[in-house]
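The complex appears here minus one protein chain, its other protein chains still in place.
We call the chains A, B and C, going by the order they appear; numbering starts again at 1 in every chain.
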Amino acid sequence: MTDVAIVGMAQTPYRRRRDDANFAELIYEVSCGALQDAGLEVGDIDNFITVSNDFWDGRTISSMAVQDACGSSFDGGRNVSTVEGDGTFGLLYGMMRILSGAYRTTLVVVHCKGSEGNMRLITNGMFDYIYTRPLGIEATGAAALQARRYMDKYKLTEEDFAHVSIKNRGNALRNPNAQLAASLSLDEVMASTPIASPLKLHDISPISDGAAAVVLAHRNVANKLGRKPVWVKGIAHCSEAHFLGDRDLAEAPALRDAAFRAYQMAGIEDPFAEIDLVELYDAYSYMEPLWFEEMGFCSKGEGAELTRLGATAFDGPLPVNPSGGVLSAHAVMVAGLARVIEAALQIRGEAGERQVEGPVELALAHGINGPCGQSHCVVILGE
Amino acid sequence: MEKDELIHLHADVDLPYRWAAGRYGSMMLRALRDRKVILGNRCPQCNKVYVPPRVVCGPCFIQPSEVVELSPAGILVGYSVVNYHFIDPETGQKRPVPYTYAYIKLDGCDNYLSHLVDETDPNRLYPGVRVEAVFRPDGDRVGRLQDILHFRVVD
Amino acid sequence: MSRSAEENIIYDGRIRMPYKWAAGKTSSFFLTQLRDHAKIWGTRCSLCQMIFVPPRKNCPRCVTADTTWVELPPRGILQTYTEIHFSEPLLQPLEPPYMYGVVKLEGADTGLTHFLGEVEPEKLRSGMRMEAVFKKKEDRCGLITDLLYFRPEGGSGS
Partner (left out) sequence: MAQRVGIIGFGQTYHRSHRDDVNGVELINEAVRAALEDAGLSIDDIDAVVIGNMDHFEAVNYVDTWSVDGSGAWMKPLIKLTTGGTTGSTLGIAGYHHAASGLFDVVLVIGWEKNSESDTTGAIITCSDPIFDRFSFSGALPGLAVEASAYIKRYGIKEEDAARVAVRDRAHGANNPYAQLQTPVTVEEVMLSPMLSWPIKLLDICPRSDGAAAVIFAGERKARQLCSQPAWVHYTAVRHSHAYFGDVDYTRLHTLEAAVQELYQNVGIKEPLKELDVVELYQPYSFAGLKWIEAMGLCKPGESPRLVWDGVTDMGGELPFNPSGGVICTNCIGATGLLRIGEAALQVMDRAVGRQVPDVNLALATGFGGAYWSDLMLLGRRPW
């Protein structure tokens, strides 16, 4: 349990191209939206965190584009910092700066326009330049190696993964912000274009443009606001080795570690029984069961079976990605904060058509950095 | 002695981008291309006029809603005759030097426009000297800030 | 005026820059041994005894720089693989479709990611024994691609 709550949030719809808006315009939209949602003025915010990536933006110091738009230049300027990584890490650092006693309120903003760069070149750039980059490997090729290893180790099939795409793209039909929403059949997924075996087109998240913002507040502020605060009950992050060959790609010990520490902080002993909803980073279909298992919701190798049985369905006992997940909209870095926002909306009971049945008292949101989920951040949100 | 040989890896990193100018940027670049006009926008609170026009006045956190046509002329606030060699990250090649990089305060505008001046003689360049925009001819303008070829010193 | 009437201006540009990365002493030894002798070397941490390929100047887990060289055989076990079908000419050194795999060399504790060759993708299985195929000596230039690919041990698996 921590003393920090989410008191405001906003996100843009996620679309393949937002040629009508530059980074500052996306950020100004969500900054104003999150402040309005919180019932606060920009002058009430004493700390800002921007999240962006210099490769995706094609700009060194990519945060420069959004300093004015997030409000950090307001009235002579406020304290601000910039995280380069998933939005959940921005949330984490924003929280730290409140917990340290330095600030009372924090606006966390994140943007990415996947439409403006070349995803394959940009993600090739995250691999080591001596041994791996010259091979031309990038995010999807690496993910395919992980998917194959996971299948082989736990005797899973491509059909197992297809069910995740069917579920999440189906969930996205209820989410107006989603980019890809469809009622897919098993045959359609299985027959979709091969990209990097065993991954096919429908196993892979789209490239999206979008932005998101969250207002964090210390307990003393949060309790005075009109809105029902959504508390950050637990949070933890962890990274494992970089070289793909240093890792057993069928395992995610860093996620296991982060989830364990986040549960400890939140006082969770039995995650499956206690957590009501999960929004996790399913950049590829196989990631959902893999992450789900490492979060301790079931034994290793059982995640896909649970999906097939409907346990993680929209109306199942533990809905996973009722928003449609990253498979339905993937603005890189934004996607982790979008998971947080989706989980928080469910706790507030304000998720509209995608509101799951029954009360959501405790939810898990998750973000990743680096190839094949090398680094993870787990956030536990609650009433 | 191969043990002492140090290897370098050479890469010509080439990342293509298609940056969107956005609502205000597009408005300005269309006006430049179609009408040879430089646009700014004015903050309704502090009355500052900005170029390029933008979605927000940072100090006021308000949309500068009023779009204004700026004069193509103004004063040179600061400049630097660039004489040193460096790689232009747009081409991967050395950018030709010398050239003059300048901050220009257009008449009616409160901040500066970064651009080029077609003058490298330091005797003709000084802060406060008047300069004016030289536009590319009709048909050559494509909707970039480089549709202003450069600024020139007005005697 | 409707928004659709407003043309969005796009700036088609690039970041294009030459980079010169230093491999450093440790990787330079690995790359020159690969180039000159078609040999693959790893490093052993004197504390945890783990053998890493590619070699590390310091142990990534113990952080100590107390590591020693170990020569590894050019063969090992296939841990995972993929066949790449998508095309990205700005990036790919080979014409798709082509294959990547992770091969754990005999005696090493980590796998090496590289191309796979001389095998039909449907014949690939995790756990297969693989061996390294090197470029001809005159074509080797001190890059990781001096190792051409791994193929099933004993020659073509197709």
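Keep in mind that, in the parts below, contacts are C-beta pairs under 8 Å (C-beta built on N, C-alpha and C of every residue); 3 or more make two chains touch, one makes a residue touch a chain.
The shown structure was predicted, so the numbers you read here are calculated from the model rather than taken from an experiment.
Shown chains touched by the missing chain in the whole complex: A, B, C. From the options B:C46, B:I87 or B:V154, the residue with contact to the unseen chain in the full assembly is B:I87. Here the missing chain is touched by one residue of A:G8, A:G33, A:G58 or A:G303, and it is A:G58. In the full complex, chain A makes contact with the omitted chain through residues 2-3, 24, 53-55, 58-61, 63-69, 72-73, 76-85, 89, 92-93, 95-102, 122-123, 125-130, 235-243, 253-254, 257-258, 369-371, 374-375. Panel shows chain B; residues 6, 8, 11, 13, 17, 19, 21, 25, 29, 50-52, 54, 58, 77-84, 86-90, 95, 101-103, 111-116, 122, 127, 144-146 of it touch the chain omitted from the view. In the full complex, chain C touches the omitted chain through residues 11, 13, 15, 17-27, 56-58, 60-65.
Here is the rule we use: only the chains that are shown with their structure count from here on.
Between the interfaces A-B and B-C, more contacting C-beta pairs are found at B-C. Distance from the chain A centre to the chain C centre is 29 Å, each centre being the mean of its Cα atoms. Annotation: 43 Å between the Cα-based centres of chain B and chain C. The multi-chain contact residues of chain C, meaning those touching 2 or more other chains, are 6, 8, 10, 13, 15, 21, 23, 27, 31, 90, 143. Annotation for chain A: residues 19-20, 58, 118, 121, 129-130, 134 touch two or more other chains.
Only residues 6-25, 27-29, 31-33, 36, 90, 142-143 of chain C touch chain B when the two sit together in their complex.
If you check the complex, the residues on chain A that touch chain C are 19-20, 58, 118, 120-121, 124, 129-132, 134-138, 140-141, 144-149, 152, 193-199, 241-246, 249. Residues 9, 11, 13-26, 54-61, 63 of chain B are the ones that touch chain A when the two sit in their complex.
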